[in-house]
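A single protein chain has been removed from this complex, and every other one stays in its place.
In this document, chain identifiers A, B and C correspond to the written order of the chains, with residue numbering beginning at 1 in each.
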Amino acid sequence: MSDNAHTSPAVATHPALQHHFDDMEQQREASSLGMWVFLMTEVMFFGGLFLGYLVYRTSYPGAFAAGSMTLNVTLGAINTAVLIGSSFTMAMAVWSAQMGKRGLLMMFLVLTMVLGTAFLGIKAVEYHEKWETHHVPGKYFQFHEKVPGTDVPADPRNAQIFFFLYFGMTGMHALHMIIGMGIMTYLLITAYQGKYGPDYHTPVENGGLYWHFVDIVWIFLFPLLYLIAHRGGH
Amino acid sequence: MLQSIPFLPPEASTHATQVDLLFLFISSVVVFFSSLIAILVIVFAIRYRRSTHRKATQIEGSLALEIGWTVIPLGITMIIFVWGTVLFFGLNRPPAQSMEIYGVGKQWMWKFEHMDGQREINELHVPVGRDVKIILASQDVIHSFFVPAFRVKSDVIPGRYTYAWFRATKTGRYHLFCSQYCGTMHSGMVGEVIVMEPADYEQWLAGGPTEGSLAQNGEKLFQQLACNTCHRSDAAARGPNLAAVFGSTVTLNDGRKVTADENYIRESILNPQAKVVQGFQPIMPTFQGQVSEEGLLQLVEYVKSLKSQQAMPNDNRNPATVSPSEATTPKAKVPSK
Amino acid sequence: MTERHEHVNYLNANYGIRSWLLTTDHKRIAILYLVSITLFFFIGGAMAVLFRLELLTPQSDLVTLDTYNKLFTMHGIMMVFFFLIPSIPAVLGNFLVPMMIGAKDLAFPKINLLSWYIFIAGGALTLYAVIAGGVDTGWTFYTPLSTGFLNTHVITAAVGIFISGFSSILTGLNFIVTIHRMRAPGLTWFRMPLFVWAHYATSIIQILGTPVIAITLLLVGAERLFHVGVFDPNLGGDPVLFQHMFWFYSHPAVYIMILPGMGVISEIVPCFSRKRIFGYSFIAFSSIAIAVFGFLVWGHHMFTAGMSVYAAMVFSILSFLVAIPSAVKVFNWTATMYKGSISYRTPMLYAFGFIGLFTIGGLTGLFLASLGVDVHVHDTYFIIAHFHYIMVGGMVMAYLGGIHFWWPKITGRMYPEGWAKLSALIIFVGFNLTFFPQFILGYMGMPRRYGAYAPEFQVLNVMSTAGASILGIGYLLPMIYLTWSMRYGQRAGDNPFGATGLEWQTASPPPTHNFEHPPIVHSEAYDYEHVEEMPVVG
Partner (left out) sequence: MSEHVVPIKTYVIIFLALLLGTGVTVWASFADLDFQLSGHTFPGSVIVALVIACTKATLVILFFMHVKYSSRLTWAVVIAGFFWLILLLALTMNDYAFRGLLTYPSQ
């Protein structure tokens, strides 16, 4: 558990070394640990929403299935692939930084941003679709779908909870994506300025950790929201 | 017997005596340990004060002591745990033959309705020496039904029923408080529980004007809402026969088994699709917004009143449509369009 | 001690409002926090004074019921979220954790400053809610009352708390990273002062619990704003789910408040007993145990709330278990005094007070963990008394003890000993007079949050109000004489109490980078056998 106490004073002072750290190694480990701890608070933050989902999904399985059926699986699946792709390009960006390949790093950052934008664009299309069909919770909410496998109308109140959670969870996720895009922009600019190399690329790493985390959230959101109904039917 | 202790509220139920005993037991534990610590701190502080005890003796610790003061408190707390849990289970399991009274909390008053239809506000008349179960519903926010003299408390939660039960042991008038903060007049949501001799209680019951018993009113509502078009016992029934449903175990269409209690009946009226009885289609619409909290109580009571009957009142054949899997009892739930 | 009038320290390194508002020095940020939480403390205290006065009579006369409800709500919000939670961690922890482990600063100094600004933003928003008309949800924000039935500034206050939560998260994050990565050479985990252990445990709760209340308050805001949501039974939701999510944070939050206090006591008791602490590793691990078990017991706030009986049983037994590590700590502090050489300096008086009052507060928790008794005392004044014994009798005592103990280090000046002892005594007496009667009131059945009450409760309420006035004076005194001492107090040497710990091995006040030479640790904490005698004065 790396009880690293301070080792000897900095061997060579790197321009990015902050005054209160002894050396780059200590600074890197501190930043990385800080990022991980932050991500765990994010886990708990989304955890509250997942708890709400779990409680109401078990209470109102029919309405949740009916609500889920109205989501566009094709777009959801495409978006999952897009996001996984962006995680891959992000991982490659970190690799490029480790290798000191500035051009590659910038290319992969741009690719990540392109894929992130694609994700948000597809999400916007889906949101628009929901808006048109009055599935946005609130005053104009309407829901006339049947519980899958039956001809019973699902209780609109319970379906509204599903859509509230849908918008809450995907909206919170999208907000994290947008913040992630901001981080990517920052990384791109600083990478252009040539700040990163084999000796120092902690911001790229931490940006990557954040991006992957957002990806993981989606990996759970996709099946929970889009795939809980038995689309195959009985 | 514990009444001689000052500052104990009146002990007016069987449960109160038991709670007080446990309270005194824990109190003695608390007094013992806090005195122990206080005395040790004072004695050490004086005995080893700096003016007379210049040099401290360094002591690392003692494993035996550490184990001792981990295990002994653990043992004591486990005694308290078991004792308290047993009391709590008793409090959550009303005796089967309890007399039932419905209570509705709303901002900021208590309304009670007795089986025979008597209603009262901020007063609750009960007979001494009988098990009384209060079925509680809230019309708005969370309230809490609290009778200190009975040591009984139950939150009253909108959207479902909760229960409190007691057996009063002493006649008299006792406080009834709302103990869950419920808005501006929270501290005004108080009332009295009036414990009477059974004969006086009967007299009181007979005295008030009523508009029919709860179950009778429930039956009227049942027909008004056309529940009986589907919930019937002949072959045309599209919903389960409700006779003898209450208190039975119901098998649902997903294989789950639930007990048909008040909350189940309530949920079946308001959210019919939540639990659909095996063998039936989930075709019942919700009655959310169409029935008041009190109307719900009447419907529930009506369904309960069918418990003793073998079939719905309009028909005494056995329900043909009920799934054979549950031989003991047909089940409840829903129909009508 | 050598006089060091002229040495450059963190206080006089530079001047001007900018040098404070843009500082990244953990010590200056601690001072910023000290000033701001003192403000919130007195605002919250003023509300308490008002409603204690109202409670002198059974009728609602001094203020209307609406006002009364706002007063206790704002008292709770101010005290819990803007005083108790940041108090020791953000002030003493901020100041001392880096010094105690021999670091130049926290791992993320800018984030530390950011967390103060976030705190102020949240506090300002909440204060705005107070001034604009107040909130009357109770600090617990129970739904559906808070989402559908009240007309007050619920969203503003909730957003204020939401924002300030991030300050708490960032502080915790900073501590965890700092403690893991910035310890001086030779300072292994089991050589760390217990104050640092306590803050480590606190930080775990801050980072893992706070996000849950954040999302919960967001959901409350959404439900209130858009009338869609997950807690309102009319929308198909379950209000009890709110309570689960709320208490998942708010019960462990109690340990955010008390654990650092325990850390302070673990420093004070050995110092004024001139003795190594008894059972070091048991105290250290009990902090971690409290942090972990503290997350498993939230349901004991909901025993009467319509939770399943089975869940109540599980929460009950876990609640009893969490009592054990606290008991272990109390026994160890007491044993530390055995055969010590005890001096009655002010911090030690506060430690005595803490041990006594925390013991009562903790033990009365047994009533609440026990299902059978809790049903009766839940939501009565018994609860109020219990948690004030922990929060005020415990935590505030420890906070004041810690402030006095490290005041010479923070300011370079001694507090006036006589006044300090007097006010410690006043606080102790006033506190007990205020809150002990409330145990009895509670068992007699007086519900909490009542602006008007049954006449038989009056005598005890009058006692309580009388105690509160004494307590109020007790709190004003330190504020006055500590402020006075910053200018006129006797100069303190580097180590006026002859304490161990790296923070005492540097100048008072410390230089900006804490240590002239990076310290190297060779011994365990609380090595009082080898420390020079306690100086008579500073």
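Points to keep in mind about this one:
One rule holds for everything that comes next: a residue touches a chain if its C-beta (ideal position, glycine included) is under 8 Å from a C-beta of that chain, and two chains touch if they have at least 3 such contacts.
Bear in mind that the values here come from a model prediction, so they are computed numbers and not experimental data.
When the whole complex is considered, the residue among A:A16, A:A91, A:A118 or A:L188 that touches the unshown chain is A:A91.
From the set A:F21, A:F50 or A:Y196, the residue in touch with the chain omitted from the display is A:F50, counting the whole complex.
The chain not shown here is touched by just one of C:R52, C:H180 or C:R224, and that residue is C:H180. Among C:V49, C:A124, C:L296 or C:I317, only C:L296 touches the chain that is left out of the view.
Against the chain not displayed here, subunit C makes contact via residues 180, 204, 208, 212, 240-241, 244-245, 248, 295-296, 298-299, 307-311, 314-315.
Counting the whole complex, the residues of subunit A in touch with the unshown chain are 1-2, 24-25, 28-29, 32-33, 36-37, 39-40, 43-44, 47-48, 50-51, 54-55, 58-59, 73, 77, 80-81, 84-85, 87-88, 90-92, 95, 98-99, 198-199, 208-209, 212-213, 215-216, 219-220, 222-224, 226-234.
The rule is simple: only the chains that are shown with their structure count from here on.
Of all chains shown, C has the CA centroid lying nearest to the centroid of every protein CA atom. A comparison of the A-B and A-C interfaces places the larger number of contacting C-beta pairs at A-C. Averaged C-alpha coordinates give centres for subunit A and subunit B that are 44 Å from one another. Counting partner chains per residue, subunit C shows two or more touched chains at residues 236, 238. Along subunit B, residues 271 each make contact with two or more other chains.
Across the complex, subunit A is touched by residues 271, 273-274, 281-283, 285-286, 288 of subunit B.
Subunit A makes touch with subunit B in their complex at residues 59-60, 62-63, 147, 150-155, 157-158. Residues 102-109, 169, 173-174, 176-178, 180-189, 207-212, 214-216, 219, 222, 226-230, 235-238, 241, 244-245, 513, 518 of subunit C touch subunit A in their complex.
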